[in-house]
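The complex appears here minus one protein chain, its other protein chains still in place.
Each chain gets a letter, A, B and C, in the order it is written, and its residues are counted from 1.
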């Protein structure tokens, strides 16, 4: 397979490279850029010395159309323009940005404050939440890879909503992310001395992942709801942990919550159902494509705490993108992704 | 004033020392211990060299009864036995543990799994949430200093519950703390390599601060409710940020939420009402006695996000304890506590 | 006293504010800027809410000449132009940048790659290493406040060089700093995700503090030498630890090393001689104006390890600047600076 990455210099791109380096079906991996053509990749990223000594290439559709798979890992708004000319011209396309995720163009405009991509392209694109959409992904020409937060939130909540274990009408989702989620562009918010040793909240009720989560709840669980969703910046590099709260449906027990999660994922290699709260932590998945999910009933209040844990750069971005590529290319889902979490 | 600290070697004790060193009404500060008698304090804590060259003293009631104020900053269960003999024998007593906080002895036994202190002592003790209980604190012989989480949660929620801005029947409180909250005793959970770069959850629905928060909501806002309350361990040393979620009462606006908080605290030196979410962060209060509170209405869902931010070791422990001492001793609340947050 | 700060928005400026807030001889503190005139200071730095609600002022020499003391905490090259018109016009001047530190203009040009300030101003300025230059500081109109690294290095090495305990001809100085030393301007190097969890080296043999250290060794110990000096970036916000290596002079013992340090600093409030290596750590001085010094002889090699530890933003910048102001104004050195290190 020949694989290309557009936007290889971002953190999503670097993680694609990290995993594709060990993907045995990838024969050639080439890196494309709109602005740093000719730059030797390993001089920009010395951790890749001895591995990627090639220069960044100019984006060229004739070249790209010869590839089997092309990933775009670009800032929001870029693949809106970049990907449409490549659709159905040869390569399978996987977009890591939010550009093709929202089916409703008004919603895209409202939350992203950007012009939406051509509606027929959005329509034909497939939402790449692998565990919930495998059949469609297999046939997809263009995959809209899920956002990092939605991945953690949806994998933990969808089974419980779909199987009517929890009441979806009052869903509180309190999410926390490591700082790599903000990307590689320096800013005051991500300046070490100001981000270190501080916990903050951002985009209160305004995160563009809100409509993505609501759309997926509708799509996969058949429920329309308005969620409360907030995001916190945690002084660590990697990891997302989402803590959700909901009333359980009458009569639902702890065992039913756990069983429901287990039934949903028993054949899924990358979702692990955790049964002990002390096993919940972002270091348990660090560097890997795992998502750990957990649900705990509070008998006193009749409410459940539901948790999803991922590495935001892996299952929340590059890892899931490769998992989707594997599905598209009829390869085992786990190819190139079977790594043990770092833990420390 | 002569002031004694029992349990000076814990983090609460060290912070008492840090602030009392600059408290101009404190003439003598002496440190007591049950186990390390005679140890030179600055040899155990070299950061105090040149400042506290005195040895730790044995706990002696005759000596302690000569003091004006005695703080206990000991593990839970210790002041249950230690403080009763000192009540009304001279010194004002301030307990930083949870031993005297819960008025209901059954509740104490249930949540703390320990034998409760003598009921008459608990009855006579005063809950030291300074901004909400100043009058009682002024007269108190024994103060039960609030827990770290309850301080952040209550200061942010109480005005909105009391003034009926939010519906107290479905309160979700998602709290996050730096690791110093776990105290100074090494454990696997607080081992650097395992706590660093990881976010985890603990004591799901089981934290002993739950009944403390519910009791205070009843006491100060006249409302009985059962909260959902979870606590997360954040890889940083200091800081608590609590994010609470509730439906607002019909017709309540953003302005009313902010006004309600401002009205509650306009004469309070240590509670600041924040109006801009980008100003919310634990580094804004680090090392200081401030509590920043913030409320934001989500028009889309009709729910509010309500935030309280403190330094867990200061406003959440030693700082509030000194603030209470000042009230008890008829001194300005701010004495010894007027320090600028470190920010970085 | 009326005190002004030019460049209040940098980390040095913020630390000046933090300490001057509690300096009882400072009646008015005003903040000046060249670029953000009119900005409400607490809106830019919300941790100062309730404390500094004033707007930033335009730099105006007529206004500044009415002040008792003016600090400049500006990037290198700025006070070269800014301070000369104020010299001998009224206020005592204290410059936290490197502009006036090097007496040799060629050296300034070589290491700073900038045009040096007027030679007569440089000549008249006084190097503010308080413990070694107090008499000159008392009379100074303009103080060149020492660099952060030189402070740690010089306070630990000067007594041993001056008293001929170590051989100054082969001095290896391996210094390490927290990231706040890089200032508040975002960059890739200080971007959280890339600085976090990584130790790096920078400006190998090229740091502009090299000539400053060599000049001070000449000035205070009468020895000309060329040092090896490297600087490392440590993933923490505050703190400098310098580890120096030198052959001890024949016959010199461990006791003589320690005695030499103690003799040098026995009457100095802010330098502490540490005798136990386990007491050496940047958290022992965090947030305070202390410098801890330590020397250890290796009998096996005849070489000594000599350590200096400071908080780079306090003793390495704002704290020492205020200490110098106190000396200039005939106040006790410790005024406003008597704070206990945070430790945690």
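Simple rule for what comes next: a contact is a pair of C-beta atoms (placed from the backbone, for glycine too) under 8 Å apart; a residue touches a chain by one contact, two chains touch by 3 or more.
Computed from a predicted structure; not experimentally measured.
The residue from B:237, B:258 or B:288 that touches the chain not shown here is B:237. Only one of the listed residues, A:88, A:218, A:253 or A:279, touches the absent chain: A:279. Checked against the full complex, the candidates B:190, B:254, B:268 or B:338 give a single residue touching the omitted chain, namely B:190. If you put the missing chain back, the residues of chain C touching it would be 170, 172, 174, 176, 178, 193-194, 196-202, 204-205, 226-228, 230, 232, 234-239, 241, 243, 245, 247, 277-278, 280-284, 286, 296, 298, 300-301, 303, 305, 307, 343-344. The set of chain B residues touching the chain not shown comprises 11, 179-180, 182, 184-188, 190-197, 235-237.
Residues of chain A that touch the chain left out of view are 11, 14, 17-18, 21-22, 45-51, 180, 197, 237-238, 269, 272, 274, 276, 279, 283-288, 290, 292, 313, 338-344.
Following the convention adopted for this analysis, only the chains that are shown with their structure count from here on.
For the self-contact between chain B and chain C, the two sides draw on mostly identical residue numbers; the shared fraction is above half.
Chains joined by the most contact pairs: A-B. One inter-chain figure worth recording: chain A and chain B are separated by 38 Å, centre to centre, where each centre is the mean of the chain's CA atoms. One finds 36 Å separating the Cα centroids of chain B and chain C. Residue positions 193-194, 196-197, 235-237 of chain A each touch two or more of the other chains.
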